[in-house]
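Only one protein chain is missing from this complex, and each of the others stays in its spot.
Should a chain be cited, it is by its letter among A, B and C, assigned in written order, with residues numbered from 1 in that chain.
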Amino acid sequence: MSSILQAAVIGCGSIASGSHIPHYASNPNVQLKYFCDIIPERADKAAQQYGGTAVYDYKEILNDPELDLVSVCTHNDMHAPISIDFLRAGKDVLCEKPAARTLPEALEMQKAAHESGRLLSIGVVNRFGAYNNLVKQMIEQGDLGEVYHVYASFRAHRSIPGIGGDFTRKAIAGGGALIDWGVHYLDLVLYCCGEPKILTASGETFCKLGRDIENYTYLSMWADRTKETGGVYDVDDSCVGLVRTAGPVISFHGAWAQNIGESETYIDFIGDKGGIRLNYCKDFVYYTAQDGGLTKRSIELPESDFYKIEIDSFVESVRTRVPNQAHIDRTIEASKILDAIYRSSESHREIVIGD
Amino acid sequence: MSSILQAAVIGCGSIASGSHIPHYASNPNVQLKYFCDIIPERADKAAQQYGGTAVYDYKEILNDPELDLVSVCTHNDMHAPISIDFLRAGKDVLCEKPAARTLPEALEMQKAAHESGRLLSIGVVNRFGAYNNLVKQMIEQGDLGEVYHVYASFRAHRSIPGIGGDFTRKAIAGGGALIDWGVHYLDLVLYCCGEPKILTASGETFCKLGRDIENYTYLSMWADRTKETGGVYDVDDSCVGLVRTAGPVISFHGAWAQNIGESETYIDFIGDKGGIRLNYCKDFVYYTAQDGGLTKRSIELPESDFYKIEIDSFVESVRTRVPNQAHIDRTIEASKILDAIYRSSESHREIVIGD
Amino acid sequence: MSSILQAAVIGCGSIASGSHIPHYASNPNVQLKYFCDIIPERADKAAQQYGGTAVYDYKEILNDPELDLVSVCTHNDMHAPISIDFLRAGKDVLCEKPAARTLPEALEMQKAAHESGRLLSIGVVNRFGAYNNLVKQMIEQGDLGEVYHVYASFRAHRSIPGIGGDFTRKAIAGGGALIDWGVHYLDLVLYCCGEPKILTASGETFCKLGRDIENYTYLSMWADRTKETGGVYDVDDSCVGLVRTAGPVISFHGAWAQNIGESETYIDFIGDKGGIRLNYCKDFVYYTAQDGGLTKRSIELPESDFYKIEIDSFVESVRTRVPNQAHIDRTIEASKILDAIYRSSESHREIVIGD
Partner (left out) sequence: MSSILQAAVIGCGSIASGSHIPHYASNPNVQLKYFCDIIPERADKAAQQYGGTAVYDYKEILNDPELDLVSVCTHNDMHAPISIDFLRAGKDVLCEKPAARTLPEALEMQKAAHESGRLLSIGVVNRFGAYNNLVKQMIEQGDLGEVYHVYASFRAHRSIPGIGGDFTRKAIAGGGALIDWGVHYLDLVLYCCGEPKILTASGETFCKLGRDIENYTYLSMWADRTKETGGVYDVDDSCVGLVRTAGPVISFHGAWAQNIGESETYIDFIGDKGGIRLNYCKDFVYYTAQDGGLTKRSIELPESDFYKIEIDSFVESVRTRVPNQAHIDRTIEASKILDAIYRSSESHREIVIGD
């Protein structure tokens, strides 16, 4: 391996241009060689700004022997085929979250990584957040005692992304609020709690507020709204679930959109010695009993960029060949939860996964 | 029936002396004839204050032909036997909540009511609250559209009642946070949502913070703490569950005590046209979309005493022979949920009740 | 002095029966000898319940040589004359807050205490609260650095007491929200900050929501509403002020009633090293910078009864002849602020008190 790693970014949309590309560019051990997008203008623009070659079909660069690593930043439906192709071509892959639209796809990806002996990390960026790692450390060192229940709330009033576009079409995205936001929360819960195995999952997903696209009232929208007639909305805008694991029971309630006008985005880690409310992408509060009183403590840390830390960690993983905390083997369990909840919602019955 | 109803109160503890006794006393259609308690001082004190006869064994008055109605305000373990005895003796009964320690007991009570042709109401006092009835009315008139999910949160930081006493002994109380608080919330949810049938229930109950009685840190305690050595704590201090019904999915998270230092006591009724956050025993906020904006409205009403309304309603029910909204036939469904959740927690699997 | 102190309570209304009387009764060094009220039933009832003699005119007991100490719990207009009479008769006095209706009255009381050599404490009960004393200690030990600004917020939505009665008549109460609530907050601020001298005061008081007594909308009311025709409301229902002292600048905003539907009752102590938000009659949060981060800490303590501590402290003060922290010499400064704010509100100009 050359001392400078050659990298390609597949899909040059917002997550690539906002995070992967600039952070590879600022990493001294990486050279950005290819920018690939099926929309030529996007690839061209990135190539122009950062130097490198624009490509419009990823298959053209699959077999470039100089290429070391690839970031897959496409829509969810292409995560599996592109990642698998590059793994089999001998490249290390960082694939954006969720791993794939479905669990079978994610398992295929994992299999390809194992068979090829290449690294596959998933873009579960919260595993690189400073507060999140502090929570994980506090749990590990026993500050909470036994964590027996975790409640994750990811509820928004109006936050459906790009209604009618790729985000809200099941065939492309695989699902809605649960797969898009839930994967972040559930993976983070598992990460902090030592990645316990899943035992049962019961849940329901709801497609209610977005299905009447024209009459959906909102104040602002992230991701572009589709302009074409015939936009599709067939994914969940909210979800609820109860998951038993070999560790804590996990319950969750999430919504891209819901007629409750509060934004409640936090995870409660509940232990018999202490508890933590982790404000998602923010700080946390630690509660415990001490000296006969009940204490509450929080700290705000200077901002750190967990996207940058994620990219640097992946590069370091490629250099050292040591899988990092986002490796597919450590993150597949969240996909199992998503899969089980979607199946439970269809059958209206609990899914038993293991003991 | 004489124009003035003759009443007995069985169990003269806090709920009797704080609500049943004074409200019967102020109802012009009722004469308080008996005050019964196995602790003679309690019965004597009430008899002295309100006029009437003190009794120490309820069986002595079972067959008084003048007696019309009875309030059962004992510990949970005596709800079923006493209520059943009075019903079979031809008296109308108002039994404090929860109906009983277990579902089979509650079903026996219901059966006794049906066979005797007498009235049996349960002390689910929230069915008489002004805000709660306003919520029910708004749901019925369609202000929320289809209510597809209800989330009930009854979480306290430290509120175990009388640790080591009758409240925390399963043999007497039947359970902890779930049966004591959960019954109020779940019955209220069912009431507002038109009393839908239960289909499945999955949940877990946790006995964590109270079990080490000596080291339980708290700031204040309602209900007396037991003074005797050998106090028992073998009930749930927190619980979580997911319930499918013929109407909305109901999820809940409750705790008498939990290491999260927030008190979150509300019910979210989530519909496709609007939503309501009902602050338990307080007011509510109604959210909807209107004129392209998202609105939020609340109203605070002058205080009304739902305990008084409950007693007056039962008296009226006895006079008119029309079951009121707290009748066992309308409130038994909450007992089915409690029962299913406790069974689910034991088996760590979802319980299927019906379709 | 006899080993057991003989006490009288003048005025047997709610503050007497809820605090002074029971706490004297439970103090082993005190014998309650007299219960005095111009409403004979009140005096009789207390005398009956606690043992002792009912009196209807305080002058009858002024010269009882056995009497050691007196609590003055009447309406504000009688604070000064009764306290002064007892001090001159050689008794130690605990007078409920505010010291008097006006500053000149309060200064007369202080003068009577000095001339008679007797003790005069004011019922500024917050000086005996556990959290408050912890705040004072933290300020003294430098945890906040220089406290340069204190903001006191005592704002309620609807809390006018006994509208149309003695509380809302200037001739009796001396004022409204400012004198009734403000005295608590301002005295507490001064106490925690080392009792600095007042330099300037500018403020306004508003009589707006209560003046139309019949149309005042409220949800509940503390203190009885007057039943008589011709109730009077001529006091301030809200107030605002800015006070410069030899220590921190103090600003405040208070309301018994205000058309902002939030209850904001806290004091912010703002220093250059740390700050404290003290939730009135509750706990506090301490903010500081540490290790490059910003921290937030709070503790909840088991409940303690500051009313009981206040009475016990006064009794101890009488026994030891050492003035306690509620002595008139330490609490007169708050009366100076009240006086200056009322004068500023009349002239619409700042009042300069000293340098």
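What we mean here is this: a contact is a pair of C-beta atoms (placed from the backbone, for glycine too) under 8 Å apart; a residue touches a chain by one contact, two chains touch by 3 or more.
Treat the numbers as computed from the prediction; the structure is a model and nothing was measured.
Peer 1: Just to verify: which one of C:Ile4, C:Ile39, C:Ile260 or C:Val322 makes contact with the chain not shown?
Peer 2: Spelled out, the listed residue whose C-beta touches the missing chain is C:Ile260.
Peer 1: What chain A residues would touch the chain not displayed?
Peer 2: Listed in rising order, the touching residues are 218-220, 261, 300-303.
Peer 1: If the hidden chain were put back, which residues of chain B would touch it?
Peer 2: 285, 290, 292-302
Peer 1: When the complex is taken as a whole, what residues of chain C touch the one chain not shown?
Peer 2: Contact residues on chain C toward the absent chain are 144, 146, 148-149, 151, 157-158, 199-200, 202-204, 206, 208-209, 217, 219, 238, 240-242, 244, 249, 251, 253, 258-262, 268, 270-275, 277, 285, 287-289, 292-294, 296, 348-350, 352.
Everything that follows uses one rule, which is that only the chains that are shown with their structure count from here on.
Peer 1: Take each protein chain as a node, join two nodes whenever their chains touch, and name the resulting shape: line, ring, star, complete or other.
Peer 2: Basically all the chains touch each other, so complete.
Peer 1: Distance-wise, how many Å sit between the C-alpha centres of chain A and chain C, to the nearest whole number?
Peer 2: Centres of chain A and chain C (C-alpha means) sit 57 Å apart.
Peer 1: How many angstrom between the C-alpha centroids of chain C and chain B?
Peer 2: Measuring from centre to centre gives 41 Å for this pair.
Peer 1: Between chain A and chain B, what's the gap in Å when you average each chain's C-alpha atoms?
Peer 2: 43
Peer 1: Would you pick out the residues of chain C that each touch at least 2 other chains?
Peer 2: 300-302, in rising order.
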